[in-house]
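The complex appears here without one of its protein chains, the remainder shown in place.
Order of writing sets the chain letters: A, B, C, D and E. Residues in each chain are counted from 1.
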Amino acid sequence: MSVGQQKIEEHRITSEPYYLPRGDELAIARMAYAHGLPLLLKGPTGCGKTRFMEYLAWELQRPLITVSCHDDLTTGDLVGRYLIRGGEAVWMDGPLALAVRNGAICYLDEIVEARKDTTVVIHPLADDRRELPVEKRGELLTAPPEFMLAVSYNPGYQSVLKDLKQSTRQRFVALEFDYPEAEFESEIVAREAGLEAATARNLVKVAAMTRGLKDSGLQEGASTRLLIHAGKLIKGGIDRRTACRVAVCAPLSDEPEMLAALEEIVSSVF
Amino acid sequence: MSVGQQKIEEHRITSEPYYLPRGDELAIARMAYAHGLPLLLKGPTGCGKTRFMEYLAWELQRPLITVSCHDDLTTGDLVGRYLIRGGEAVWMDGPLALAVRNGAICYLDEIVEARKDTTVVIHPLADDRRELPVEKRGELLTAPPEFMLAVSYNPGYQSVLKDLKQSTRQRFVALEFDYPEAEFESEIVAREAGLEAATARNLVKVAAMTRGLKDSGLQEGASTRLLIHAGKLIKGGIDRRTACRVAVCAPLSDEPEMLAALEEIVSSVF
Amino acid sequence: MSVGQQKIEEHRITSEPYYLPRGDELAIARMAYAHGLPLLLKGPTGCGKTRFMEYLAWELQRPLITVSCHDDLTTGDLVGRYLIRGGEAVWMDGPLALAVRNGAICYLDEIVEARKDTTVVIHPLADDRRELPVEKRGELLTAPPEFMLAVSYNPGYQSVLKDLKQSTRQRFVALEFDYPEAEFESEIVAREAGLEAATARNLVKVAAMTRGLKDSGLQEGASTRLLIHAGKLIKGGIDRRTACRVAVCAPLSDEPEMLAALEEIVSSVF
Amino acid sequence: MSVGQQKIEEHRITSEPYYLPRGDELAIARMAYAHGLPLLLKGPTGCGKTRFMEYLAWELQRPLITVSCHDDLTTGDLVGRYLIRGGEAVWMDGPLALAVRNGAICYLDEIVEARKDTTVVIHPLADDRRELPVEKRGELLTAPPEFMLAVSYNPGYQSVLKDLKQSTRQRFVALEFDYPEAEFESEIVAREAGLEAATARNLVKVAAMTRGLKDSGLQEGASTRLLIHAGKLIKGGIDRRTACRVAVCAPLSDEPEMLAALEEIVSSVF
Amino acid sequence: MSVGQQKIEEHRITSEPYYLPRGDELAIARMAYAHGLPLLLKGPTGCGKTRFMEYLAWELQRPLITVSCHDDLTTGDLVGRYLIRGGEAVWMDGPLALAVRNGAICYLDEIVEARKDTTVVIHPLADDRRELPVEKRGELLTAPPEFMLAVSYNPGYQSVLKDLKQSTRQRFVALEFDYPEAEFESEIVAREAGLEAATARNLVKVAAMTRGLKDSGLQEGASTRLLIHAGKLIKGGIDRRTACRVAVCAPLSDEPEMLAALEEIVSSVF
Partner (left out) sequence: MSVGQQKIEEHRITSEPYYLPRGDELAIARMAYAHGLPLLLKGPTGCGKTRFMEYLAWELQRPLITVSCHDDLTTGDLVGRYLIRGGEAVWMDGPLALAVRNGAICYLDEIVEARKDTTVVIHPLADDRRELPVEKRGELLTAPPEFMLAVSYNPGYQSVLKDLKQSTRQRFVALEFDYPEAEFESEIVAREAGLEAATARNLVKVAAMTRGLKDSGLQEGASTRLLIHAGKLIKGGIDRRTACRVAVCAPLSDEPEMLAALEEIVSSVF
């Protein structure tokens, strides 16, 4: 008996997530799903990759199991492991096996953060075999057509040490994400923070300027998420500059000079 | 049955902590709490970040669970693990799961000291999903509105190896802390050490001068905490210079030249 | 009793895999099999090594057990381990022992990714002893004549750290694989994607041009697999350039300049 | 039930240790104890730090639990762990929890040798919270007023890798130890080795000269402990030069030139 | 009860292995055996070290237990460990303890690949104590006169990191192996591959030329084993040049230039 199997319903998305399509990404994803091809989502942090997956899962009516990858995520964490119950070893599916068994979508967020073994364990699942060898049980799971594998990463972070191998990359259909266009982003911020359009547009202006600092020493520009945070604080009555300072500038950097530049940007807009 | 759940009351703060507000930090924190946004506290050691969290927890009437992060803190330490009880595996919530279940405030002190996996495990909890996947149980905890996540770190320590990733940073509302202004700091030292105002002011003078040495080779200036220690020794009858030597100078450095400079500072004030 | 032994039938290949022979590789492999010599398959990712093994296994009517090697694959994962069942330690064969016991073909994919101990554990199996010492059971398995060992790796990835030792290499008969010739590759793409011949030929043209970029900074050219992906998207109605962008270009690189060069290649063909 | 709690009496010091005070260190330590402040002892090896702690524990009538820190000391070693007893997990206090529960003095010798997690686990115990979170039990121990924390290290060994963080250092009252003055040291050696005064004084002369070699390539000069060893051998009838060679010179260095220099020092005195 | 002890008969060599003596190596090995001295076999891969051990074991009528050493071989793997059987810990001898108890020959192949602890655990067994401390059982096994320890390594691989310590080396009688002389090698290849003499001699000519490339960038020349592989393929009907390409050239190198040079050698002979 597999304990983990009972929980799949928790992962079903019951109401339509708010997602503004940007191009043909939904059409391509649907076609990849139809042909059993796995998806690779590239793009900066907070630009909407996770929301896209939620929307796709809702549209395809499949449960969505998300795993935030990290250095210590083992194959056992993904595939499953035996636990002791009443002196017996009882198998417990990991998120990947759970998704395969239930024809769910398994989304490995920031895959390059995972150890190499995690990356390799998805190989037979990510080519036309669509199989997951559960080596500890001597079991070979074959994915049903409803199962979909998706992974994401941020190319801006890539280093020699943290890179996807070609033998991994060349198994995926790749979608490139970026921050939404200004108009769309303003609409998103206004809606999510409950803010009037003008202030949302100004927040997006601030964001655009921070993104322009990327080559001047800022690791990454402000994400849409940070704008929504600032919007919520403003909506709650916090002064606009203060809201931008604590929700946009301070999260982006610790360098005094960079912080001064960021706050100047804010002052120029608000 | 979860053993850990029974202990939440130990973490409730029953009497008002002494905290002198410095600006709008309480208003911002309350607003972040109201909107379910997590807090990032930046600032040097011993400047009052922990005390601020205690005060906030007291004001919001939520239990405060503090975790001092370090290199060996595993995801299991934070989320929970199975223990063997009478031949059965019994689940035991870690501090993070305990806080989520009970709508408490979970404060991860010096988050950059933690391994990367610890940092990543809070991602789904630190965005609008507000979920904690308890992978070992195949359980997905959804945080109640009362739950708050807060983390702290000292930007003065940052190095390439120990840095928060942008995908982590860009989930938080960030509050910047520094040593209190001289007048406030004197008041705090006087109150906490039971010292008369003049001596407290002189201790603060000493501290200010040590902080000025930061660019001359001293890793960090004297914290308010060290002043309180010196104050207590003085109050107890130890000679002022001796008290400053053992409670302020010697804790700051081992370099003979730096120690001489620090003791000269003390001699110039007392 | 060995739990793993019951599953060997899952690994039997029941219908003829589609494989276009390229030279004398099948004759050599049959002869190596007849003399109990192990096979080493060299070649770039996605060029058909795995398909070749499937075809060989089908022809020889042996089950095929494939293991994707990685850094964390232990000897125990390959050979087997004890699991607790009802308070008893029950032995569970790993894929290598399972293959030896059942006279199957064991295929270690990307062997150089494995830790050195994995490589060494196959030594007595890869010379004329054809033995697998199962040290944890104090058992010495002798391979039946039907057992075959095969390993693969991509010489393009070799580095000083990840290299096969001479004492390992000098146990194998080595087959060198490369991308199929244009005509063959077009036939494969057309067949696998259900595409008309002309478009398949154009996809192969694109691939050939990407392979020519290998010395200009591209880590590896487009594999046959990527062409099949693009073909399936085109067949499903996605615009040809878009299909090439998401299924060929974006999986190959994250570098903006390289991506531009790749899309130019696509534009020159479609 | 905690197995470890029963053993606290073993750590009580029942007879007055021999300790010659050097300055105001006892007064400061008493005051730190009275205010619940932790102690940091700095100084070279074998100069009397451990003896000072024994004396202080005897004077304060508290049990003394000493832990020699090292690279592999885990938080579990300090705080405690579960052990299996009759199929049940039984908690066993580590030395730190044992000391907190019993109001003992816990002395972490050579704290910088410990892993960073050990250092961090004492943070909430070393500030005004005086709490020890026993995370594995979900328990929060509050130290009684009788509990004292003390740590030691040798600043002469400090390196970038092995250094106390400012956030750790700035929690302690720091006492600086050095070798005793010649007269005191002679008295100690004479008493501990049962030696007549003149020979003890000569041994101290030898030690002083070895300490002067510290900048000439000797890592550290001879400790008082080595003099006592030599004294005991002399008292037992071993030739003075031989006693100095085996108990003072040979333990200090392996370099032939340095050994020759050390033996020359001995010859110049005896 | 020791599970492992029952299997010793599996390691007995029942028919005379084919071995052509090259000099006085057998006389020396017999004398070393008679005096209880351990053997160290040096030489390149595939030159007959393992076959020599098999022959020696057959001649001395002792079981031969071979262990391929590697980075992850622990002392427990060699000496033994406790396993859980019916809730009880049952001891299971490792190959070294098994050999000591049964007066067998234990042959540690490629000893320098082992971790340092493996090397050290044989020290008391490799000097006149001839003892194996089984620390986990608190047992001290004394080897009977029939026990023999032998280790091998390839001096061509030595590096600073992977070297035998002098304290290990200076316990062994060392035999130096090299490829057999041409005449002998031809005889071996002819016999093992069932090949006529002329072709065998030509294969040996090829090998000799590859061995001459060792200083020109080839890590190691072709071993006798590779010649036998090629001979078997030729005997089975594969074209001579093809057989040499897949069984001799391709296993030796991945470098295109080196492969071209190797195939030129083949063309010059066949």
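Just so we're on the same page, contacts are C-beta pairs under 8 Å (C-beta built on N, C-alpha and C of every residue); 3 or more make two chains touch, one makes a residue touch a chain.
This one's a predicted model, so the numbers in the text were calculated from it and none came from an experiment.
By the touch rule given at the top, the unshown chain touches D, E in the complete complex. Among the residues E:R115, E:R191, E:R211 or E:R241, only E:R115 touches the chain that is left out of the figure.
When the missing chain is restored to the complex, the residue among D:E25, D:E110 or D:E185 that touches it is D:E110. The chain that is not drawn here is touched, among residues E:T14, E:Q61, E:Q166 or E:S216, by E:Q166.
Among the residues E:V100, E:A150 or E:L175, only E:L175 touches the chain that is left out of the figure. Although one chain is not displayed, its contacts with chain E can still be listed: residues 24, 27-28, 31-32, 34-35, 37, 40, 42, 74-75, 82, 84, 87-89, 115-117, 119-121, 123-124, 127, 133, 135-140, 155, 158, 165-167, 169-176. Residues touching the missing chain, restricted to chain D, are 3-4, 6-7, 10-11, 45-46, 50, 66-73, 77, 83-87, 92-95, 98, 109-110, 113, 154, 157, 219-220, 222-223, 225-226, 229, 232-233, 236-238, 242, 246-247, 250-252, 254 (touch as defined at the top).
We take it that only the chains that are shown with their structure count from here on.
The chains in contact with chain A as well as with chain C do not exist; no chain meets both. Common neighbours of chain B and chain C, by the contact definition above: A. Put simply, the chain farthest from chain B by mean CA position is E. Seen from the C-alpha centroid of chain D, the farthest chain centroid is that of C. The innermost chain, defined by the distance from its C-alpha mean to the mean of all protein C-alpha atoms, is A. If you average the Cα atoms of chain B and of chain E, the two centres end up 59 Å apart. The mean-CA centres of chain A and chain E are about 51 angstrom from one another, to the nearest whole unit. Per-chain CA centroids place chain C at a distance of 30 Å from chain E. Shared contact sites, meaning residues of chain C that touch two or more other chains, fall at 84, 87.
In terms of which chains touch, the assembly is arranged as an unbranched chain of neighbours.
Chain pairs that touch, as defined above: A-B, A-C, B-D, C-E.
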